[in-house]
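As you look at this complex, bear in mind that one protein chain is not there, while each of the others sits in place.
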Amino acid sequence: MSQALPAAGRAGARRILPALALVLVAMLVLSLVLGAVAVPPDRVLAALMGQGTGRDAVVVLQLRLPRAIMGGATGAALAVAGATLQGLFRNPLADPGLIGVSSGAALAAAVTIVLGGHLTALLPWLQTAWLLPVAAFAGGLVATRVVGAVATRDGVTSAPGMLLAGIAVNAIAMALVGLLVWMSDDRQLRDFTFWTLGSLAGADWPRTALALPLLLVPMLLLPRLALPLNAMMLGEREAGHLGVAVQRIKRQAVVLSALAVGAAVAATGLIGFVGLVVPHLVRLVAGPDQRLVIPGSALLGASLLMGADALARTLAAPAELPVGLLTSAIGGPFFLWLLTRRAR
Amino acid sequence: MIRADGVTVRIGGRILLDRVHLSVEAGRLTALVGPNGAGKSTLLAVLAGDRRPDSGTVVLDGRPLPSWRQRELALRRAVMLQDAGLDFGFTAGEVVALGRLPHGGLRPEEDRDALAAAADMAAVRDLWTKPYPALSGGERQRVQLARALAQVWSPGLDPRLLLLDEPTSALDLRHQWATLALARDLARRGWAVLAVLHDLNLAAMADHVALLNGGVLAAAGTPAEVLTPETVGGVYGIAVERVATASGLSWLSPLPPGAAG
Partner (left out) sequence: MRLTTGLALLLWAAAASPAAAATVAEGAAVAPGGRILSLGAAVTEIVFALDSGDRLVGADSSSIYPPDADRLPKVGYVRALGAEGLLSLSPDLVLATEEAGPPAAIEALAAAGVPVARVGEGTSVAAALARISAVGAAIGKDVPATTLRAGIERDLATLAAAMAAAAPARPRVMFVLSAGRGGPMVAGTGTAADSMITLAGGANAIDGYAGYKPLAPEAAATAEPEVILTTTQALESLGGADALLDRPEIAATPAGRARRLLAFDAAYLLGFGPRMAQAATDLARALHPGLALPDLASAPGAP
C-alpha cells in the first residue's frame, strides 16, 4: 500500500462542535442570569435547584428558563433548516424563506391579526392567543406545499423549479399581506410590524411545550440526511450515481425544514439572519461537510438567539427590543469581521 | 457487461437516439465518438440509468437496468459526468471521499485504501487538501475521475463498469494519455469502460469504437474498422486523411477546407 493520504477536511474542523457546545452553555448561563430583574447568580442557582422563593423563582423558572429553551430551540431549528436548504439548493446564500414557508406564515399571521376579530366573533370557541401561532404554522406549510407541487412533475421535484416557484409564492403572499396591511387599523398594523420583528416575549411553559417537539423532531432527523446532502452538492445526477435516493432525500429535506421553520416562525414571529448566515459562519470555519455544518449550525443558531434574547430583555429594560433586530445587529458585524479576516 | 438494445429517446418531436444498439463488454475499453449533438451524452445517461429510454432495453449483468436497486448499482458501476460544478468549498480529498458513500462507512480500512489507490490512479495526491472550487478545469476532471474510481474500487480491483463522459476534455496532453492508459489498463483487468471522446486519435487507443451520428449508430468495430478517413469524413463533414508519423504511428488529421484533397 502507498503512503497514507493527509486528512481531507480542514485542520481543526472537528473541534468546532465541542467549542460551539461550550458557547451554548455560556449563552444558557447568560440568559438565566441576565434580565431586567436583578437576581444574583447564587439565587438563580437556588431557584433552578427548586429552592428559590417568591419572585426569584418565578423570574428564573417561569420567565427566563422557558424563554432560553424556546430561544435555543428556535435558533437551532432556523439554522439547521438554513444549512439543509443551502446544501439542497447547492447555494450557500439560500435562505429558509426561499421555499415559501416564511411568507406563508406571514400571510397567515396578517390574516389572523387583521381579520381574527371577525373569525372569533363567528367561532367564539377559538382561542385568540393560540390562533396566531397555529395559523402561522399552517400557513407556512401550505405555502411550502404549493411551492413543492408547482416544482414537481412526474414525481420529480426540480430544485431550480422550487426556487422560482418560491419567488412567485413569496410575491403573491406579500401582495396579500400588503392588501391586509391596507385594510388594517393602526393597532393591527403595529401588531403585525412587531410580529415581523420577532419576539420571545410570548414564550411561557405551555407554548414552549407545544413548540418544542415540532422544533426538535426535524432537528433530530435532519442530521441523518447530512451524507446524502453532501453528495447532492456534487449535483443531483452525481448523487444518484452514488446510490442516493435523490427525490426522497429532497422531499424529506424540504418537509423537515418547512416543519422546523414553520414551528419557529409560529413560536416567535419572523427572526431574520439566523437561518441565512449561521450555517455560513459554521462553514467558514469547518468547511462544507454537512455532518459538521448541520450540528454546528444547531449549536451556533441556538447560542445566537439565546444571547440575542438576553440582550433584547436587558438593553432597553424595563422595555424589550425585538429580538430579530438584535440577531441581525450582532450577527451582521460579526459576519463581516469573519469575512474580512478570511479575505486577508 | 452492459448492453443497450434498440434504445430510442425522444424529446418533444425530436429523436435524440434512434434504435441504438451498443454493448460495453468486460475487458474492453469502448470509445463513443461522434459530432456535437450526435446523442453521445444521452446514450451515456441511458446507460447510467439517469434516463429511461422511450423504447428499447438496457441490461446490466443480464438483469434489466430498472430492476437494479440504486445502491446496488452504485457498488457495481461509477459514472463521471462532464464538468461537475460545486459552489461549496470541499477539498479535493473530500470530493473523492464522497465516492465511498455507497459503502456506508462499514469498513474504514478499505475506504482508506480505496482513496489512496484512486488518488494515485488519477494523480490527485498533490491536490488532496486544496479547495475544489479553486482547481483548474483539468484538475477537477482528475478529481472527479478519482471519485468515480474510489466508488467502485475493491481490494482485488474486481471488474466494474466505468462510464466516463468526456473525461479528457480539459486535460493537458500528458494527462489525456495517462487517463486513456489507465482506462485501458482497467479494461485489461476485466473492467468494462465506456468513454465518450472527442479526440479521434485518443479514441484509437480503445479496443472498440462506436460512432454515433444524429442519434443513429453509424459504425461500430475496432478503431481500424471505424476510424477510416472515409467514415469519419462522411460523418463529420470535413475531409480527413490518415498520416504516418516519423515514429511509425498512424494519425487521423483533418484537412482545412481548400487544402489539397
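By letter and in written order, the chains are A and B; residue numbering begins at 1 in each of them.
Here is the rule we go by: contacts are C-beta pairs under 8 Å (C-beta built on N, C-alpha and C of every residue); 3 or more make two chains touch, one makes a residue touch a chain.
Just so we're clear, the structure is a prediction, and the values are computed from it rather than from any experiment.
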Visible chains that the absent chain touches, using the contact criterion stated earlier: A
Touch criterion as defined above, residue of A:199, A:252 or A:328 at the omitted chain: A:199
Absent-chain contact - pick from A:9, A:223 or A:322: A:322
Hidden partner chain, residues of chain A it touches: 12, 15-16, 19-20, 22-23, 26, 30, 34-38, 54-55, 58-59, 62-64, 129, 182, 185-187, 190-191, 194, 199, 201-204, 207, 281, 285, 300, 303, 307, 310-311, 313-320, 322, 330, 334, 337-338, 341
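Everything below uses one rule, namely that only the chains that are shown with their structure count from here on.
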Contact footprint of chain A on chain B as seen in their complex: 45, 48-50, 70-75, 78-79, 81, 84-99, 101-102, 112-113, 115-117, 119-120, 125, 128-129, 151
Interfacial residue positions of chain A with respect to chain B in the complex: 1-10, 87, 90-92, 227-228, 230-231, 233-235, 237-238, 240-245, 283, 287-289
